[in-house]
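Structure in structure tokens, see below.
The complex is shown incomplete by one protein chain, all other protein chains being positioned as in the whole.
By written order: A, B and C. Residues from 1 in each chain.
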Amino acid sequence: MSRIFKYAFVIFWTLFVLAPLSWALVTSFKTPAAVNQGATFIPWVQFDPTLDGWKDILGISGYANLIPNMINSMIITFFASLISVTLGGLAAYGLSRFRYGWKYYGNSDIIFFFIAQRILPPVVLAIPFFLLLKNLRLLDTHLGLILVLTSGLMPIVVWLMVDFFNQIPREIDEMAMLEGCNPLQAFRRAILPLSKPGIAISAIFAVIFGWNDLFFALVLTFTEVKTLPAAVVALNGTVTPFWTLAASAIFSILPLIGFVFVVERYLAKGGFSGAVR
Amino acid sequence: MSLELKDLGITDGTDMILEGITYTFEPGRVYVLMGRTLSGKTSLMRTIAGLLDFTDGDMYFNGEDFDVLPTWKRSTSMVYQQFINYPNRTVLGNVLFPLLRSGLSKAEAKAKALEMIDKVGLSSFADRKPGQLSGGQQQRVAIARALIRNSNILLLDEPLMNLDYKLREQLREDFRELFTTSKDSVTIYATTEPAEALLVGDELLVMHEGRIIQSGVPAEVFENPNSVTVAQIVNEPPMSVLTAEISNGTFSIGHRMKSQIPAHLVGLPDGDYQAGFRASELTIGSEGDMKEEGEVDVAEVAGSETLIYLNTPTGYTIVQEEGIHQYISGDKLGITIPPERAFLFDLSGNLVVAPGN
Amino acid sequence: MRDRKRLLTRLAPIPLVVVLAACSSGGSDQGAEDSAGGGSDTAAAEGMGPGPAVKEATFDQNGLVDYTQQPYTPEAYAAAAKVNDGDDDCSYYETSKKDYSGQSITVLAPPPPNMGEPMAQHGAMFKELTGGDVIIENVSVGELYSKAQTAFQTGVSPYDVTVNFSTWIGDFGDFYYAIPEEYTSGTGSLATMLPLYKEIYKWDGETKLFGIDGDRHFMKYRTDVLNDPAAQAYFKEQTGQDLKVPETWTEYNLIASTLNGFEVASQPAGVPLAGSVEIMKRDDLMWSAFINRVAPYAKNPNVTTGFWFDENMTPQVNNPGFVRGLTEFVEATNYVPQGGQNFGLSDEISAFGSGQGIFSYTWDDAWSQANQDDSPIRGNVEAAPNPGAEEVWNSETQQWDTPEGGVNRAPYIAWGWSSAIPQGSENKQMALDFLCFFANEANYQVDLTIGRTGVNPVREESFVPEFWVEGLGWLPGPTQTWIDTLQEYNTASNRVFDLRVPGNGPLMAALADGVALALAGQKDPQAALDEVAQKWEQIVQDIGEDQIKEAYQAVIDLENS
Partner (left out) sequence: MGINFYKRLFLLPGLLLLIAIIIFPLLFSIRVSFSSWNVSRSGLDFVGGANWARMWSDADFWGAMLRLLNFGVVTTSIQYILGFMLAHYVWQGIKSGRLFRLIWLVPLMTTPSIMAIVWRSIFREDIGAANGLLKSVGLSTIGWSTEIVPAMFTIYVAEIWQWTPFMFLFLLAGLLILPKEPFLAAEIDGSSPTRTFWRITLPLMAPISIGAILIRLIESSKIFDSIFVLTSAGPGNATETPTYFLWKRSLTEFQIAYGATLALTYLIVMIIVLTIVAKVLTYISRPRGW
């Protein structure tokens, strides 16, 4: 019974997940007229498919070429995620293992401080960040956007990784230290190999959130480092080109699917059994 | 190469975790720490290992301030009561790990590790991961890792605690031999088992509430516990402590059972005392002068013996009976108390007289 | 107790930071330090850039401009007619004599096709002619304002040209460079622009916008429906009146409500026919549509003290004229297409263009869409001035007036696309030359003929039907109605203009908020507009009453002209 429910739910959810994506895929092959004349679902039968939407975003029709934007996004996402996962992972490890703080301000407050950075919506940080980057002469540069994104991604990494490190028995790093590793070496040699699932998930989150950041990219760049989402949103003119945007929606998740496919294999079950009974 | 603790203490807020620990550990000897859970054994070991900061006193190793050295420079090895190993490494990898920073060549290190693995009896498991081993085997890996570095200080924190009875007996036997390989080390071994203490220890330190309350040769401490507390700690099962009185030439227990003053108690002034009896020296049955009727609370079989916990009018009493017997809660049993085996303590708990052997 | 401590410690960084902020507040005026503003006289001389070097013309005088041969040619231009180069100062010939190689300008523009496409097309050609780079940053229409404003407010000047809505001039006027007079007179490319629009593109007496588009809101109606005998009979039966092009909003509503859902033979298959297609989505230019609905009720030709405020700067948005307009706007929610209460401009254009409604009444876009080759209602749409009203509120006498001739007309000269050169630009000369080239005779003509460029008639020569019928292949009948409509707007005397004052954004947002509440039925029209009026007073206070009043006087002058 519960087995039937389980698979029914799994199938339902999978269909629910795929439905809008299929709709986007179908829409991406429509002409404007086909979109505006009511909902149709089956190409060739209900409408004549065209590649115009795709030509429009790949620079073939001269309308827009999203490939340079995708490269920008890759550069920015890669470095912002790398910095976030590295520094965030170290900080999370520290917060999991040591006691920090000043008077009443302790570890849990520091962790909260990290995550609190995500409370403010980007819309209100846009102007201050704009001024900051202006004064640093980093407007419209990769570095500027990487730094700003890092401030948003690192908190997620810390938040996730603290819980994760808490699950790894402390005795393991103590043991490594007893065996002659300084804490950094203990982290690298003893803990890091155990943390692959945590790092994989942090990296997935960091990359996805970094990749999909729209608002900072929109405000803090002009012409040089337009990222993919900013470029896609910029396609939305007086008349919303649903067909082109649908194609872009599909196009912009392709690299992420590849990345997640590669990284996701590290999410194996039973992380630390055999470490501590 | 001695480890010297001077008035060492740890205070956390108002909690005293360790207090006034003064002791000198010499190399080549095995020191057994006994004490109940939370008595400070683990804290003391972690302090020595540098994993815990102390707040008072001093610690010297070889005459030099030990406190300035971080854990990883102290040359300390530790075996935990849980079986801690690197789950992602093989047995060989685990045993090799401590050698990585030793400056040995890879081949040398490997040879040495294999030798140690052989010594703990795991040669056929060198390529397995800890998760694929039994508990006892895992603990052997941990012990091999601890021994391989020839550390100056070897700390074993109840290493046999989580093993079953048989494995415990077996490993216990191995220990004496294994420890002889580390002649230059200070070895500190924490346990709650008197048998272990007697078997592996050169010195016994009894800890209670963060203090060392008695130290000495294990047999000596065992025979002459200086207080009720020590007596309770070093006896497993604990002693039954009953009220006693000496007056007018009679020795009475619980104001009810009376007998002649046994030989070792002769000459003591009249007054109220406490009398402690080892469980193994109390017997089931109603013989002799001092007998008592009790009601079984719990009875459990340990190895080839049966432990019976009884409520008696005099107090809670624990009896160890040879052989395997079955009792159920509420059974009425007679017990016999041998007055000549009484450890006599004064009312504040200090030893007055031990029965001797 | 512990909990309270926890909470306090979490908030602890805030007071700390407040102290730091207070300490740092002394000399720091991060944003304002180099933000431009005010005195255009001094700025005029600055940042003009090196200007062009002179070179041999590479384009024949009065040569044929063939858009298919240009470096960037999207589909729309590939189909465009070939035209002869004009005689203006910025013709292909004249521009080809300028050498801008090694220089570049950055343009902030909406994405293709609207404005983005001509920018890209002419930018690429400009580079071919002069060697100067025209870099275009496209942002979505919704982002244009904040993108430009962020730069202006913080004193950053990444752009040499910004494309914008002309209604933003109240906020941006001071940040713009004044266009020299030579461009708007003589043989300048803007010389033949209608005087009305020349005025609209001025701020504080100076031309601040490089006018590339002229807009107004007008009514589009479906002739196939209004001329359908069955519909006529049905309408007569239901209302006792003849079915004709509505003269007033009352008639408009009556027709739209009566024929909502009516089936006519010419209706595109599978598309239900609704009465009216309107912009009702709150933050998607709905306020602009709403102005049409109230204009004839609230713009009284006898009142010269203003449409939006009276002389004491008391908001008029809740006067009975506005309330009447809103009441009818709310009624209209009953006969818009399905989901029409949530239509933005984009939806309005595509919905009317695909035949979903009998009426629509905002910008030219829906008109262009309906006239495109692939439009299912091509040839069935005509244009007329927006409906009027049979009575009009007099804010001076505080009563309803009956207009002369029975109908009060108050066309809304709505804002449209325009472009400007920010004060902060370092290469104004090149920016000017580019905009001027963009708007030269040949380009203007061709852009006009391509509906989706967003360029609409703004110059005298465009208001002849032949131009459209021959140039674009539009059908003569509908085109004539459209030209007539535009001409009527150009010459009308009782007109409504956007509230071109600083704070236009917040004022219109407040208006839209109130109207949305009424549309959703959460408030009745009077209460909703009273709240708007209250907010307006607050906004006027915040921005500065004098400042707004001064700017508003220019709007009143336009209204009364």
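In this section, a contact is a pair of C-beta atoms (placed from the backbone, for glycine too) under 8 Å apart; a residue touches a chain by one contact, two chains touch by 3 or more.
Everything numeric here is computed off the predicted structure, so don't read it as measured data.
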Chains shown that the absent chain touches, full complex: A, B, C
Residue of C:Lys98, C:Lys202, C:Arg216 or C:Lys281 touching the missing chain in the full complex: C:Lys281
Which of C:Gln121, C:Asn253, C:Ser288 or C:Gln356 contacts the chain that the document leaves out: C:Gln356
Interface with the undisplayed chain - residues on chain B: 50, 68, 70-71
Contacts of chain C with the absent chain, listed as residue ranges: 3, 6-7, 10-11, 14, 17-18, 20-22, 24-25, 28-32, 35, 37, 145-146, 149-150, 152-155, 171, 272, 281-284, 337-342, 344, 347, 350-351, 354, 356, 502-503, 505-506, 509, 513, 516-517, 519-523, 542-544, 547
Missing-partner contacts on chain A, residue numbers: 2, 6-7, 9-10, 13-14, 16-18, 20-21, 23-24, 27, 35-41, 83, 87-88, 90-91, 93-95, 97-98, 100, 110, 112, 114-121, 123-129, 131-132, 147-148, 150-151, 154-156, 158-160, 163-164, 166-168, 182-184, 187, 197-198, 201, 204-205, 208, 211-212, 214, 228-229, 232-233, 236, 240, 242, 245-246, 248-249, 252-253, 256-257, 260-261, 264-265, 267-273, 276-277
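Just so we're on the same page, only the chains that are shown with their structure count from here on.
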Inter-chain centre distance, chain A versus chain B - centres from mean C-alpha coordinates, in Å: 54
Numbers and ranges of chain A residues touching at least 2 other chains: none
Chain B, residues touching no fewer than two other chains: none
Touching residues (chain side chain C, partner chain A) in the complex: 5-6, 8-10, 12-13, 30-31, 72-75, 106, 110-114, 116, 135-143, 146-147, 150, 153-156, 158-159, 268, 270-271, 345-347, 349-351, 353-354, 365, 369, 374, 376, 452, 454
Complex contact set, residues of chain A against chain B: 169, 171-172, 174-183, 185-186, 189-190, 193-194, 272-277
Residues of chain A defined as touching chain C within the complex: 32-33, 35-38, 61-64, 104-106, 108-109, 112-113, 116, 126-127, 130-131, 134-135, 139-140, 218-219, 222-223, 226, 230-231, 233-240
